[in-house]
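Have a look at the structure below before the remarks.
Of the protein chains in this complex, one is absent; all others appear in place.
Then we have chain A:
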Amino acid sequence: MSEYNLNYLEKLEAESIHIIREAAAEFQNPVMLYSIGKDSSVLLRLAQKAFYPAKIPFPLLHIDTGYKFREMIEFRDYYTKKIAANLIVHKNEEATALAFKPEQAHTDEYIYYKKTKPLLEAIKKHDFDAAFGGARREEEKSRAKERIFSIRDANGVWDPKNQRPELWHLYNTKLKEGQTARIFPLSNWTEADIWMYIKQEDIEIVPLYFAKRQKVVRRNNVFLRLDEFVQVKEGEEVIEGMFRYRTLGCSPSTGAVPSEAITLEEIIAEVISAKNSERENRAIDYSSENSMEQKKKEGYF
């Protein structure tokens, strides 16, 4: 390639940095959703680049369900401290939310009370007018039609049929009373891009992404690791083997995949040749055919 010619990863990076700066310049009080996963880690690195040599000028928000993998929480606390980020952790502490058992982690009600509702509450409580998220259009079919700057009404509701047209690099950041924005700087990235960027930039990630010998049970066609939230049920066989995670979420609803990939190179090779999509092990996408669209309409990221 000629010296002027940017490769596609450089172009994706430039687009994302432009989006992050545009939102920081035009919104009053933005926040960055931090889910601790690989996409969040990339988003965070892009934000650091966007504002360097200054620090990231907005806080990070983690919505904690209480059932996240313990490695995720450890990593969250370690990493945000390391980069001196301002982290807000918000949890729905009302009785209805606390009553959910780990086994219910894949249900629509759990998602609403543990994720969507506290997210909307936190946005209201801190008066955020915009929230960055790491969602990618490639992930899921209803996300394919999402805008980069996406508007939510006063109840946090997404109206997919009434979206603002988005042209060139010109983002409309104006909000009506009560509206808030969701901003998706990684819209045009794919799973493989995320991994290649993590490799290129040497970004630290939660160790669960790397294959490790561990004990799992097979439940509803996914492999769940045995830990404080997942216990063997009668009749279940404990399998011990090499497993890793392609996506991270709540321990009781996120499946591990059999894998020998212990280095980034091996993960990338695995992702490039993957036969199944990364969300196949996420129980929450499967409660119905329009599952994700419905959750997004309610205010889920």
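Keep in mind that, in the parts below, a residue touches a chain if its C-beta (ideal position, glycine included) is under 8 Å from a C-beta of that chain, and two chains touch if they have at least 3 such contacts; residues count from 1.
What we mean here is this: contacts and distances are computed from a predicted model.
**Student:** Suppose you had to identify the omitted chain by its UniProt name; would it be "ABC transporter permease", "sulfate adenylyltransferase", "Chemotaxis protein CheA" or "MrpA C-terminal/MbhD domain-containing protein"?
**Tutor:** The missing chain's protein name, per its UniProt entry, is "sulfate adenylyltransferase".
**Student:** Please pick, from A:L9, A:I73 or A:I203, the residue that touches the omitted chain in the full complex.
**Tutor:** Considering the complete complex, A:L9 is the one touching the chain left out.
**Student:** Among A:N29, A:T96 or A:Q200, which residue is in contact with the omitted chain in the full complex?
**Tutor:** Touching the chain that is not displayed is residue A:Q200.
**Student:** Just checking the interface: what residues of chain A touch the absent partner chain?
**Tutor:** Those residues of chain A that touch the unshown chain are 1-15, 17-18, 21-22, 24-25, 48-54, 137-138, 141-142, 144-145, 160-161, 163-170, 172, 174-176, 179, 187-188, 190, 192, 196, 199-200, 265, 268-269, 272-277, 280, 289-290, 293.
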